[in-house]
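Excluded from the complex is one protein chain; the other protein chains are retained at their positions.
Now for chain A:
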Amino acid sequence: MLQINNLVVQIEDKRILNGLNLTVNKGEVAAIMGPNGSGKSTLSYVIAGREDYEVLDGEILLDGQNLLEMEPDQRAAAGVFLAFQYPLEIPGVATMTFLKASLNAQRKARGEAELSTPDFIKRVNAAAAKLEIQKDMLKRALNVGFSGGEKKRMEILQMALLEPTFCILDETDSGLDIDALRIVSEGVNTLREAGRGFLVITHYQRLLNYIVPDTVHVMASGRIVKSGGKELALELEANGYADYRQSDAA
């Protein structure tokens, strides 16, 4: 479903991605691991359409549509969801209001009818209960004063509500204690289904104990340098990224 061919990206004249190739199939959970500065977060931003990055070459196809020609909100409506490493605070905007505005904007873009308020509330409450999110949190301004764990759970709540076809999790495990990690992972696992692809970006193998990937890719210097099954993650955990760093230098 997601196909990235020879992607070359720079930011302020600094080359970050160097001819990256990656394919994620429908129903597949692909993990990307790699050392700091290898370009993992850049990859997630470029797929979602963040402005500051200059794409010099290559293409990103989602079900055959060229994402690079679309605005971020069009990509979202086409099914791309990015769970942010650092979710943003939107002061004064109640979480409920934000969720409703996003969901209806996407539905409108896809030519679907807006959801009625009772239907909407039902869906939010169901998703919130699974993620152990208290109702009064939904009335508070989005992410304002939320703890790190609450922010990450809110990202997964949005993911569940918006029903994207392709989900990117950018370092979702960072800043989570073991209980929050379990809740978030369960939230993600319930969304795994045949039609949906996942790209899970992480430093540590720990997250992959909870969200078990189908494939693991190692990223270094803006390229995928090794791909394998879930055992590759364990290997990296044992040996570190040293080998790949050396191969950079070479």
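The rule is short, and it goes like this: a residue touches a chain if its C-beta (ideal position, glycine included) is under 8 Å from a C-beta of that chain, and two chains touch if they have at least 3 such contacts; residues count from 1.
Throughout what follows, contacts and distances are computed from a predicted model.
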item	value
Missing subunit (named according to UniProt) among the choices "Fe-S cluster assembly protein SufB", "NADH-quinone oxidoreductase subunit H", "Electron transfer flavoprotein subunit beta" or "Cytochrome d ubiquinol oxidase subunit I"	"Fe-S cluster assembly protein SufB"
Omitted-chain contact residue, chosen from A:V93, A:M137 or A:V225	A:V93
Candidates A:L56, A:A109 or A:A129 - the one touching the absent chain	A:A109
For chain A, the residues touching the chain missing from this view	48-52, 69-77, 80-82, 84, 87-93, 97-98, 101-103, 105-106, 109, 141, 158, 162
